[in-house]
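Handing you this structure, nothing more for now.
All protein chains of the complex are present and in place, except for one that has been dropped.
== subunit A ==
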Amino acid sequence: MNNRPPRILLVDDEPAVLSALARLLHRQLPAGPEVETFTSPRAALARAWEVPFALVVSDYRMAEMDGIAFLKEFAEIQPHALRLMLSGAADFDVLVSAVNAVGLHRYLIKPWDDEEVCSVLQGAYAEFGRQEADRQLALERQRQLGQLSPEEIERRRLEAEEPGITRVNWGPDGAIHLDD
């Protein structure tokens, strides 16, 4: 679709958690996707408007906003990215509401098992690749059948490169307003 491979987004308000995970992924999956880390969910959301991600992994308990609210907003920007949660609160209420509210792909608990995290992320990344290929195939078929106007094709291309670009109004303060 484009020359930049979709990245993995890690969000946790504890910087040391992020660097440990980034280290782990860098070492265990050296040929894997690029990893971006954010301690601020808001900054992560802003970044989500700029580049596409294959996976987003969020902590649950964060000062700025909780992981469910974050993943919900993230899903509105990039609905196709698979959402995962990595949380210290192995609280089943949280788990259930996360699964229900944001269509969670996987739930991982802290302290995590390195191997498990790697294999889950690898699996999720492959899953994202399959889903993306299916979407491309469907798009191609529609194009061949002449069901898509040239404008629509261009809109989707832009959307793939810069998520949300076709749906967004920028507020005067730089805040983002979705037009539903």
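Observations
Just so it is clear, a residue touches a chain if its C-beta (ideal position, glycine included) is under 8 Å from a C-beta of that chain, and two chains touch if they have at least 3 such contacts; residues count from 1.
Keep this in mind: contacts and distances are computed from a predicted model.
Choosing from "Alpha-ketoacid dehydrogenase subunit beta", "Xylose transport system permease protein XylH", "Sarcosine oxidase subunit delta" or "histidine kinase", the protein name stored in UniProt for the chain missing from the display reads "histidine kinase". Screening A:24, A:51 or A:99 for touch with the missing chain picks out A:24. Checked against the full complex, the one of A:32, A:88 or A:129 touching the unshown chain is A:88.
Set against the missing chain, the residues A:61, A:143 or A:156 yield one that touches it, A:61. When the whole complex is considered, the residue among A:14, A:64 or A:127 that touches the unshown chain is A:14.
Interface residues of subunit A with the unshown chain, by the touch rule above, are 14, 16-17, 19-21, 23-24, 27, 61, 88-91, 109-112, 114.
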